[in-house]
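Taking it in order: structure first as structure tokens, then the write-up.
The other protein chains are all here in position, but one chain of the complex has been omitted.
And then subunit A:
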Amino acid sequence: MKIRPAIEATGLRKSFGDKLVLDGIDIVVPAGSIYSLLGPNGAGKTTAVKIMSSLIPADSGEVWIDGHDLATDPNFVRASIGVTGQFSAVDDMLTGRENLRLMAELNHLGKREGRRRAEDLLERFDLAEAAKKSPAQYSGGMRRRLDLAMTLVGDPRVIFLDEPTTGLDPRSRRTMWEIIRGLAADGVTIFLTTQYLDEADELADRIAVLDNGKLVAQGTAAQLKQLIPGGHVELRFADTLALRAAARVLDGGRVDEAALTLQVPSDGDVASVRALLDRLRDARVENASLAVHTPDLDDVFFALTGHPTLDTQQEKETV
């Protein structure tokens, strides 16, 4: 038998009515790695996850997971995977602990092993204190952690995470990142979708950018970043006089007289920003404010596709 990667999808196509959502995408994820599908709202990320996790059929294309063909062995695939969907899928009428025990029973772990596993996960995901409460009383971060813990009860080899940190506060987001890294370190294969470049950058071994149903770029974070313009520092001034003086001192910047701003290319690290401000101070130019802009999904999209993300497009259209 041919040895296959943990996830291999070829030529996935899917339309809803006459709306084409996936236009033939290919995905290969080697075992034990983290793959991130990056795309704005409405790009088709959830659709891709639903197809690969057996929830909906593709119109055409093949999916192999952990050596099993999804079309012929869906139950083998289901036994290998764990899925944490975009919206939490927990039972609010049960407690956190009961939710985990329910998963243990459905995975046929046996009473004692099931209980042990539930307690382990409660401990590991910092939910032990809230174990007796309904998830309806949990914070967003706790709910998300319970959701993921439920996915892990069956010890899946391949995990799908659909926007695992969307809507979480920065702290919960960090915690979730730690958990995901820990899973990968244990050899679990992770397919994760996100709208945030920094998240993909932080976690993924390989990133694919989804736009208009096609993967417009694939590669490591470093490879993708080479494709996009770097960040910049935006300086705002009190008047045109100061703006022009600053523009003379820091040549190469982009001047916007109407907004009284000057954009200077910069990767945003403290030393270079400090050097920039020192030069202005030496020339006795006072700047009113400063903002550091690091490249984000909009920049990636603009660089790769020549158009902004759908969200920003829509915003502009409705203005």
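In this text, contacts are C-beta pairs under 8 Å (C-beta built on N, C-alpha and C of every residue); 3 or more make two chains touch, one makes a residue touch a chain; residues count from 1.
Throughout what follows, contacts and distances are computed from a predicted model.
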item	value
Per UniProt record, name of the chain withheld from view ["Transport permease protein", "Lactate utilization protein C", "Electron transfer flavoprotein subunit alpha/FixB family protein" or "Cytochrome C oxidase subunit III"]	"Transport permease protein"
Touch criterion as defined above, residue of A:31, A:102 or A:303 at the omitted chain	A:102
Chain not shown: contacting residue from A:155, A:169, A:239 or A:286	A:155
Which residue of A:21, A:81 or A:197 touches the chain not shown here	A:81
Touching the absent chain when the full complex is considered, from A:7, A:34, A:90 or A:121	A:90
Touch residues of subunit A, complete complex, unshown partner	50, 53-57, 66-68, 73, 75-76, 78-83, 85, 87-94, 98, 102, 105-108, 150, 154-155, 157
